[in-house]
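Here the complex is missing a single protein chain, while all its other protein chains stay put.
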Amino acid sequence: MKALLSKLQPYGACDVADALTRLKHPYGGFLAGLKLRSPSTSGKILGPAFPVLFERNEHKPSKPVVPGHYIDAVPAEMVLFLSAPPDLPNAVYGGIMSARLKHVGALGTVVDGRVRDIREQIAQDWPVFSRDLGTTAGAELCFASQLNVPVPLQSPSQPGVMVNPGDILVGDADGLVAIPSKLVEEVIEILPQLAEVDRACLADVQGGRSVAETFKDRRGRLRC
Amino acid sequence: MKALLSKLQPYGACDVADALTRLKHPYGGFLAGLKLRSPSTSGKILGPAFPVLFERNEHKPSKPVVPGHYIDAVPAEMVLFLSAPPDLPNAVYGGIMSARLKHVGALGTVVDGRVRDIREQIAQDWPVFSRDLGTTAGAELCFASQLNVPVPLQSPSQPGVMVNPGDILVGDADGLVAIPSKLVEEVIEILPQLAEVDRACLADVQGGRSVAETFKDRRGRLRC
Partner (left out) sequence: MKALLSKLQPYGACDVADALTRLKHPYGGFLAGLKLRSPSTSGKILGPAFPVLFERNEHKPSKPVVPGHYIDAVPAEMVLFLSAPPDLPNAVYGGIMSARLKHVGALGTVVDGRVRDIREQIAQDWPVFSRDLGTTAGAELCFASQLNVPVPLQSPSQPGVMVNPGDILVGDADGLVAIPSKLVEEVIEILPQLAEVDRACLADVQGGRSVAETFKDRRGRLRC
């Protein structure tokens, strides 16, 4: 895994999306609405997803389904992806959670929902992507119901999109992309050439060549 | 009031939300969607609400209901909370309004709607929270209809939430929380211990203790 990630390291979310589009993966793997809330040194997230599902308390069984606290189950070298029920005013993630992830050597946090303690996230230099911010802990309204299972994305324009265990999450200032694990090697294989063509196109166009001519020449067709 | 506010001063919106949640107040008093638009020296808002209701011009009576200009009625030592009709493209608040509030010694502005003149707000170092930004004055579409009355919050996920005269508004980078005036003293009473437990939890977790063990020991239960 580390070898795969180091090969992805030089590329941004848009590069990866281009590769996934080339491989006919819908939306180039883009997960709409998830934004970097704690600009850290790198401003980036990169690693395999450990998805956690939160459900509304109405669905809570009488016995706890997740023993202890879910955050203690997040392994090293992974990115927590927390899927919250839509339209929740409460936050489902805060500063103490990041302290735990940092301690165990996890790689970052994505919350499809609200995050709180944002100054503490920044102070800890912890990369957090989220849909929105909030102030109030979530236990009043929801609970962690399942660990490391496929979870739904709450993006109105992407019904049915799921995030799966082991998907490689790549996030930066443009947003977050998920590479399905079975496509990771293919993405890595085509990324260098795609990025090289992109750089060449940019140079051509900056030099005054038309985009039509540039794309026809460099890409063999008008659009990527 | 000043004595109460000085006791709240050291705490953030998340701390206050934790206290309100402990007191079973819904959503910990969070008012979703209201964000700091003019990062001032403190980046904070703290003070009792003076709520003003704006209504669409369709509801405007033939005689003015608010004599003069509503902004002249906002008292010193209070925070203007302006509730605008939902889905208005026009702004309902601008730079001259802040100049007035600054002059009379008010404490800040929250607009449940759009604010304009944002560079002027920043230049005046005036704390403004709002739902969104805009360019166009509101008089084309709406008017100030009632002063210092309970007003509705326009948060899709919080139907029925009201902001009341004298609610203590506490806002920072995470968002805005309203403390109902009848709960202020209780909040102040429990805040120091809650914040101390929080600090101790953070230190424990940073030191490598599991969150489950930490919360069980420090909070007597798994979640706050």
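By letter and in written order, the chains are A and B; residue numbering begins at 1 in each of them.
Keep this in mind: a contact is a pair of C-beta atoms (placed from the backbone, for glycine too) under 8 Å apart; a residue touches a chain by one contact, two chains touch by 3 or more.
In this text the structure is predicted, and so the values were computed from the model without any measurement.
*Asks:* Consider the whole complex, including the chain that is not shown, and state which of B:36, B:88 or B:173 touches that chain.
*Replies:* B:88
*Asks:* Could you pull out which residues of chain A are in touch with the chain that's been left out?
*Replies:* Where chain A meets the chain not shown: residues 12-14, 16-18, 20-21, 26-30, 32, 35, 155-158, 172-177, 198, 201-202, 205-206, 208, 210-212, 214-215, 222-224.
*Asks:* Under the stated touch rule, tell me which residues of chain B contact the chain that is not displayed.
*Replies:* 68-69, 71-72, 87-90, 94-97, 99-100, 102-103, 116-119, 132-137, 139-140
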